[in-house]
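What follows is a single structure, and I will ask about it in a moment.
In this view, the complex is presented without one of its protein chains, the others remaining in place.
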Amino acid sequence: MRELLRVAMVGNGFMGAAHSQGWRVAPRFFDLPVQPSMDVLVGRNPQSVQAAAEKWGWRESSTDWREVVERDDIDVVDIVTPGDSHAEIAIAALEAGKHVLCEKPLANSSAEAEGMTRVAEAAAERGIRSMLGFTYRRVPATAFARRLIADGRIGEVRHVRASYLQDWLIDPASPMTWRLQKDRAGSGALGDIGAHAVDLAEYMTGLQLGRVSGVLETFVRQRPIGGSSSGAIAAASSGTPSAEYGEVTVDDVAFFHGRFDSGALGTFEASRMATGRKNALRVEVSGSTGAIAFDLEDLNALEFYDATDAAGEQGFRKIIVTEPEHPWVSAWWPAGHMLGYEHGFANQAKDFVDAIAAGQSPSPSFADGLHVQRVLDAVERSSEGDGAWVEVVGGEG
Amino acid sequence: MRELLRVAMVGNGFMGAAHSQGWRVAPRFFDLPVQPSMDVLVGRNPQSVQAAAEKWGWRESSTDWREVVERDDIDVVDIVTPGDSHAEIAIAALEAGKHVLCEKPLANSSAEAEGMTRVAEAAAERGIRSMLGFTYRRVPATAFARRLIADGRIGEVRHVRASYLQDWLIDPASPMTWRLQKDRAGSGALGDIGAHAVDLAEYMTGLQLGRVSGVLETFVRQRPIGGSSSGAIAAASSGTPSAEYGEVTVDDVAFFHGRFDSGALGTFEASRMATGRKNALRVEVSGSTGAIAFDLEDLNALEFYDATDAAGEQGFRKIIVTEPEHPWVSAWWPAGHMLGYEHGFANQAKDFVDAIAAGQSPSPSFADGLHVQRVLDAVERSSEGDGAWVEVVGGEG
Amino acid sequence: MRELLRVAMVGNGFMGAAHSQGWRVAPRFFDLPVQPSMDVLVGRNPQSVQAAAEKWGWRESSTDWREVVERDDIDVVDIVTPGDSHAEIAIAALEAGKHVLCEKPLANSSAEAEGMTRVAEAAAERGIRSMLGFTYRRVPATAFARRLIADGRIGEVRHVRASYLQDWLIDPASPMTWRLQKDRAGSGALGDIGAHAVDLAEYMTGLQLGRVSGVLETFVRQRPIGGSSSGAIAAASSGTPSAEYGEVTVDDVAFFHGRFDSGALGTFEASRMATGRKNALRVEVSGSTGAIAFDLEDLNALEFYDATDAAGEQGFRKIIVTEPEHPWVSAWWPAGHMLGYEHGFANQAKDFVDAIAAGQSPSPSFADGLHVQRVLDAVERSSEGDGAWVEVVGGEG
Partner (left out) sequence: MRELLRVAMVGNGFMGAAHSQGWRVAPRFFDLPVQPSMDVLVGRNPQSVQAAAEKWGWRESSTDWREVVERDDIDVVDIVTPGDSHAEIAIAALEAGKHVLCEKPLANSSAEAEGMTRVAEAAAERGIRSMLGFTYRRVPATAFARRLIADGRIGEVRHVRASYLQDWLIDPASPMTWRLQKDRAGSGALGDIGAHAVDLAEYMTGLQLGRVSGVLETFVRQRPIGGSSSGAIAAASSGTPSAEYGEVTVDDVAFFHGRFDSGALGTFEASRMATGRKNALRVEVSGSTGAIAFDLEDLNALEFYDATDAAGEQGFRKIIVTEPEHPWVSAWWPAGHMLGYEHGFANQAKDFVDAIAAGQSPSPSFADGLHVQRVLDAVERSSEGDGAWVEVVGGEG
């Protein structure tokens, strides 16, 4: 009988469903050294957390995360709450000796993120592991891209074009939510999806941003309170009177440039107003002897251009990343059988469990999350200033 | 506490993994009227079936399907063995009063399929449900295509172009397997993947094939016995001596034309020799006022052409089929978050459970599978003859 | 001063505009050994042919092709009339010692085509050149595809998937034209566009069809006479009364299979009812070590799959065929600057002039056109019969 790794998860929103699927499915496909066990689900509302626990298959539920993270029969704390509570929970869990998987963003501010990172690094010395949930690193195509670039297949990286485009805010009648309030969400498109673009660009290239210059913008500054979230454009003209409006205090759009430590340049775009784009996280890396292009809306594919192919025969090659040679794939389905959004969560759970069992530090670390947080902070400072270049604090890391 | 639906699954190969994932995941996303319970996994080899049961999360394992299908504490029998044993198991299970989900093909011959269909129809009168696993009907894009066509959005269907292209046999050094032996596999590309093309074309259009004309071909007629399945082309030239060769007795390729009962025409292609195509099941339906195109290699998308759009503004519209308006999607992830191959199995499990609970006949039925079998038989007869048109038996049904 | 090659062109319809552009432009980009001179345009109607001559830049016009093809000051006769007059004009011109470029189809019947081929072959012995206008052989991507295949880059060809899809007849209110009458047009989709699919598949692979099996269909059998050709679908329902209907006597759609002399298989589709497809001539060739895919709607690209690339790195590579290494391209624009439909006519004019100057037989020959005609005849015979395989006459040639 294999040893158990007893997991408690704090948070029961959309990300809770995704992480639950990761814990549920990983052991059914991968051969794990220890067996994760979905023990406790923690949420604020007793009814809804109990319902979620039953639905998602957690053994018990709780409304008291403080009590849970102290329990002796818990080995891992998985944090999927909104970003403003990450620091408190993660620090408590680490100090209680639990391994921590924390969903991104690491925190809503660099100050919090710094504290978490210090605690995580101290915990690591006691064998306590921590990992940040930049799940798109666990899409086989992005990990394969990193491998190709690390192997020198595109030569020296010159520039990176990264964008994460969504369109769920295009309708001005779409209502206010906590995601549009700075005090709760930290930031808007920048922190929510721009963070992914930054992390993925750095992950794929192995480079780190040192300076940024950018602009944030909010196109729709007031939104109806209490409206239905469906708010179709067609309905907008039907004149439903919405008595009250709330102030949108985060960015709809963040555009910025970045200079990597190697001297390479990057352009970054994050938008919730990119009409027609649903979840288009794209990264294109141009190197001296090749290029790589990835698009999350076609996540099983990777485009690879090899400039050392014979003249006249060069072209972007669409590799369907479902072969046994590709990361994680041999555990899944035969070639040509597509993976989806949630497989990243199972791959992530596998790698986290492996690292714990092997006594190694998983990646991305809290320090990686802190770095991304600092990049985003620098973008905000640049935008609040006159758009000039701003150093990423600690960039020399 | 919800009522349980106690499932036994017979077979522990690749399809067993896929069906297990369906049973495992469906209740975690959908609100099911009764709760499926993964009770018994049945296989031939006691060690491997026990390992699989543990891995996949079945409570117990068995090597005796006859005993299992008779057990009082089993409600559903899910059959994922090779096609030559479907008839025997399904008939026994239905006669024992179990609901049956049978993976395609229904059987390796029309005679067997007829017997199964008769038993299933008799069982239905006693409230026993049976369903065939043409899982690609449960991809949201194909079900949405069916809805658009049924709603008249492309007008009268004139022709259908369906192909299922793979390339895993292109290397002549790729070894013999049971899938290449007619006595075990029934047929080659025709039955394995051509069957999907036929069913999906009929499902999407709501039409049925009445006559066919076609050709089967085997390009590589001998393959090494006992070779490794990796058999890369590169390795082929390395001169590994393979002492023995076996005879390939099924088709590598099946090309055929079909006439639907409405008068519409279809072209069908199934190939395991379509170099570079991994799992390319494509169906394009051309109607009098529009068209639909689907490609399994881009399974979250549906192309829709509306010929009633203004002149100059018409074009194939790539709908990303991940909106709450699309079939099954509201249970999964937000818009733009991609589904994969296996989601069809969860959607299928949901629909089967729903039908059982509602006392309704699920679809596709065994009769649907029999019909596809008869189409394939007719293609074989046409190919064995001179390629002339052959009636699909029972097509008037 | 370079020697002149004095051209007379017979026919002033759409194809006349295309061939005129070829003659006009070729000498401005290519270095030709002799200079084509656009001397006489011949048409039936004196006013319209004179207007066309002035518009297109021909020195003079005439309504008497017989007189023109006898003139001593004409070296080349370019025939762009409908197919039913090709034989008479071409034979007269060849016998008068003129080099002949004849637009496809060579003729409306094999009998005529045979006569033309005999005359052309006799003329060749006297140094008189003849060439058939299968212009899609002069798209750089198709010629490059032929070169790759001839160089063995995809290994042994196993199957070919060729289709030519258009949709200009989907609206039943679209009016009768001579193209829909068998006595004038010879055939419908089969001869008009299916011919291109056959020729291009044979050209790219270097193979020849020996047997075919197929079906022709006419979905809209009556069309209004004298209606406007715009006939939008939207308008169809507006109830414009059209007093009279004419009988459509050609095929809307032709689907057929073909066996090449090498044993390779082909599927062919020609349709004027493929809703949403405007000019989609596609050929995909699957070989034992690679594949090639071409699409005329993206004519500057060629997809190439190399199955000898490293495992995990294989994929269809989209080559933009605008590099100096590609056929004809160095005479045109820099890399990445796209060519269009008409460039094939200039490339064709260049090759025809080169062949004349070099005293060599240009390609495709009339014999090539005769062969395609025989393939189409065989498809018609198969369709008129029961769809069984029919030998292509003279296929052993």
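Per-chain residue numbering starts at 1, and chain names A, B and C are given in the order in which the chains are listed.
In this text, contacts are C-beta pairs under 8 Å (C-beta built on N, C-alpha and C of every residue); 3 or more make two chains touch, one makes a residue touch a chain.
Note that this is a predicted model, so its numbers are computed, not measured.
Chemist: Name every shown chain in contact with the chain that has been left out of the document.
Modeler: Taken over the complete structure, the missing chain's partners among displayed chains are A, B, C.
Chemist: Which one, B:40, B:76 or B:320, makes contact with the chain that was left out?
Modeler: In the full complex, the listed residue that touches the missing chain is B:320.
Chemist: Have a look at A:176, A:190, A:274 or A:392 and name the one touching the chain we're not showing.
Modeler: A:274
Chemist: Which parts of subunit C are in contact with the chain that was left out?
Modeler: 14, 17-18, 20-21, 24-25, 27-29, 55-57, 166, 168, 277-280, 296-300, 320, 322, 333-343
Chemist: Touching the hidden chain in the full complex, which residues of subunit A are there? Just list them.
Modeler: 154, 158-159, 161, 163, 167, 170-172, 213-215, 217, 219, 232-234, 253, 255, 257, 259, 263, 265, 267, 269, 271, 273-277, 284, 286-291, 305, 307-308, 311, 314-316, 385-389
Chemist: In the whole complex, what residues of subunit B lie against the chain that is missing from view?
Modeler: Against the left-out chain, subunit B lists 144, 304, 309, 311-320, 323, 325-326.
Definition applied: only the chains that are shown with their structure count from here on.
Chemist: Taking each chain's centre as the average of its Cα atoms, which chain lies closest to the overall Cα centroid?
Modeler: B
Chemist: Farthest from subunit C in C-alpha centre terms, which chain would that be?
Modeler: A
Chemist: In terms of C-beta pairs in contact, which two chains are most connected?
Modeler: Maximum number of inter-chain contact pairs occurs for B-C.
Chemist: List the centre-to-centre spacing of subunit A and subunit B in whole Å, with centres computed as mean CA coordinates.
Modeler: Distance between chain centres, rounded to whole Å: 35 Å.
Chemist: Using the touch rule from the top of the page, what residues of subunit B touch 2 or more other chains?
Modeler: In subunit B, residues 277 touch at least two other chains, as defined above.
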